[in-house]
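Below is a structure I'd like to ask you about.
Of the protein chains in this complex, one is absent; all others appear in place.
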């Protein structure tokens, strides 16, 4: 499991987020999961912006040009949703089951 | 099979109609089928009126107070439909299958 | 051409077996099915329904309804089986199976066939409950259900 630290650097009051990538996103990013520490009060949107800032495929997939769905602790979450400490954040393309 | 003759009396140019009664209608009229001879050009409506003129249950069931469906040769038929010679005319209550 | 199968019979049918007959068609992505069965009265007491029909006209009418569904939606197969005779609570009455490439066509066509069957196929139900027999009255809601297919 990869361990990244995002800017701004996590503080003592940072929250830990376990991120899961699914389907096309997992394949293109070349990563199934990772754990990050982000500032308290970070939203899904701010985390996505931080991930997109990694550039290249991260920017292409998460920078807003493609649809990405988010779920926090296995519940669909809006972009404004605040990440709780220890959250499981899943990021995935629009679903295509059934 | 009962044989009735309706007024007006059939002429040489009368048509023969084989009538089938179904479900509640058959039980109340006490008759499953009968063959009648009616004037050429008679409609379903005119035959129903002639049958209702028998009075009592015939009037009650076929006189217009209760819904009755008609089929000529196994096709649903409107009241204005003309009875062809040798027709099979089915009379029945609204259907309740399924 | 869609495969159409129409059966009017006294004996029971096997839902799984009828479904399996349509499941092997490669172009099919969606199979919608409907089973109507004898429902117990709210407080119990139903002995049976007895279904009467008009042999000959029944099969023609069911075939016509299935044909009309095939003209309206792109279907691969339609099966309609309807029983007659004495049927006790939980007995199967009717099966409609529709196979199509797409689910909306399958769902809509299945419901369309049921709505027309309910209002145009010559079947009549007699209810035996609490030792009394009575003919089931037609529901205005069934006519309304059929009419919406004219509007759309």
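So that you can tell them apart, the chains are marked A, B and C in the order they are listed, and the count of residues begins at 1 in each.
Everything that follows uses one rule, which is that contacts are C-beta pairs under 8 Å (C-beta built on N, C-alpha and C of every residue); 3 or more make two chains touch, one makes a residue touch a chain.
None of the values given here were measured: they were computed from a predicted structure.
S.K.: Check the whole complex and report which displayed chains the hidden chain contacts.
M.R.: Even though it is not drawn, that chain still touches A, C.
S.K.: Tell me, which residues in chain A touch the chain that this view leaves out?
M.R.: 20, 22-24, 27, 67, 71, 74-76, 90, 92-98
S.K.: Touching residues of chain C against the unshown chain: what are they?
M.R.: Its contact residues with the unshown chain are 14-17, 19-20, 23-40, 42, 44, 89-90, 92, 101, 103-104, 106-107, 110-111, 114, 145.
Throughout what follows, only the chains that are shown with their structure count from here on.
S.K.: So how far apart, in whole Å, are chain A and chain B when each is placed at the average of its C-alpha atoms?
M.R.: 75
S.K.: Return the distance between the CA-based centres of chain A and chain C, expressed in whole Å.
M.R.: Roughly 50 Å separates the two chain centres.
S.K.: Tell me, which residues of chain B touch at least two other chains?
M.R.: If we look for residues of chain B contacting two or more partner chains, we find none.
S.K.: In chain C, which residues are in touch with two or more of the other chains?
M.R.: none
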